[in-house]
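The complex appears here without one of its protein chains, the remainder shown in place.
Chain nomenclature is as follows: A, B and C, assigned in order of appearance, with residue numbering initiated at 1 for each chain independently.
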Amino acid sequence: MRVTVKFFAALREVVGSRELQLQLDDGSTVASLLERLSREYPRLGALCQAAAPTVNQEYSSLGAELHEGDEVVFIPPVSGGCDDL
Amino acid sequence: MRVTVKFFAALREVVGSRELQLQLDDGSTVASLLERLSREYPRLGALCQAAAPTVNQEYSSLGAELHEGDEVVFIPPVSGGCDDL
Amino acid sequence: MICRITRDKIDTPALLEAVKHPEAGAVLAFEGIARNNSLGRRVLYLVYDAYPEMAEKKLRQIGEEIAAKWGITRLAMVHRIGRLEISEASLVIALASAHRADGFAACRYALERIKAILPVWKKEVWENGEEWIEGKDFAPFDQEAALKR
Partner (left out) sequence: MICRITRDKIDTPALLEAVKHPEAGAVLAFEGIARNNSLGRRVLYLVYDAYPEMAEKKLRQIGEEIAAKWGITRLAMVHRIGRLEISEASLVIALASAHRADGFAACRYALERIKAILPVWKKEVWENGEEWIEGKDFAPFDQEAALKR
């Protein structure tokens, strides 16, 4: 099956592109996708440790199974809103 | 001694003027001033029951003694601010 | 600190700009608006009256309380008096703070204090009458004493 992975912010800078189209085995999970990405982009693994996986624009989990056409994004801790850290 | 009494909102409409200059006996208090006003303006007494007396622009009390030149205002329950009653 | 009783329309955007500061991450504005209804009656317009010298003095006092409690000094509190049409702002509070929690707490505090102690009165004018409204939140003594403790 084919999934789309999009990258934002720090992750985009590490991967060097906005979006990848990947061919995965049936039964692949978010965790196995992350494993594959970490092999191809070694610096990505560490960044994704603290990130929240999303599938089709909803927060998901590492164990979630992926399906044909899914859009996956790893969301590092967000810092939107006001600037009062 | 001479004091100034100013009227606002409902009280101004009852008294019919913005301000009175009154000659009071020495030792007069806010209470004795209010008594005199209530005699001259019968509808004022009831309105002032719920009002907070102020002397020289500070919240005061009925027992407070008045002095030459004091400015006295009776403040009915205020309704300033937002309109969400 | 801007503390003002005015007969003019309140310029909220100008107050937001006035309090803004490059070191403050949060800006808040509250507007109290003249509503078209009150206890089921249709309101045509409002008339506000104030004891203006005392009202500005009390606004400054509230501002000093806020500076002491939260260190917030980029603060504007403006109350309009005279005739107000429906949807016009009677009161605007604007402030800038370094931290959002302080900003919300201080803005709410300013509003509650204004409702409790500011000598400003509202008359509602309906189709068949009018009345000076007594505020239910008026509490000049208890609250003033409690806050000084």
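Going forward, a contact is a pair of C-beta atoms (placed from the backbone, for glycine too) under 8 Å apart; a residue touches a chain by one contact, two chains touch by 3 or more.
Every value quoted in this text rests on a predicted model; they were computed, and no experiment measured them.
Hidden from this view is one chain, which touches chain A at 6, 8-10, 12-13, 50, 52, 54, 57, 59, 73, 75-85. As for the chain not pictured, it touches chain C at residues 12-13, 16, 20-33, 35-37, 86-87, 89, 96, 100, 103-104, 107-108, 111.
The criterion applied here is as follows: only the chains that are shown with their structure count from here on.
In terms of the distance between Cα centroids, chain C is separated most widely from A.
Chain centres here are Cα averages; for chain A and chain B they lie 71 Å apart. Averaged Cα coordinates give chain A a centre that lies 48 Å from the centre of chain C.
Shared interface positions of chain A, defined as residues touching 2 or more other chains, are absent.
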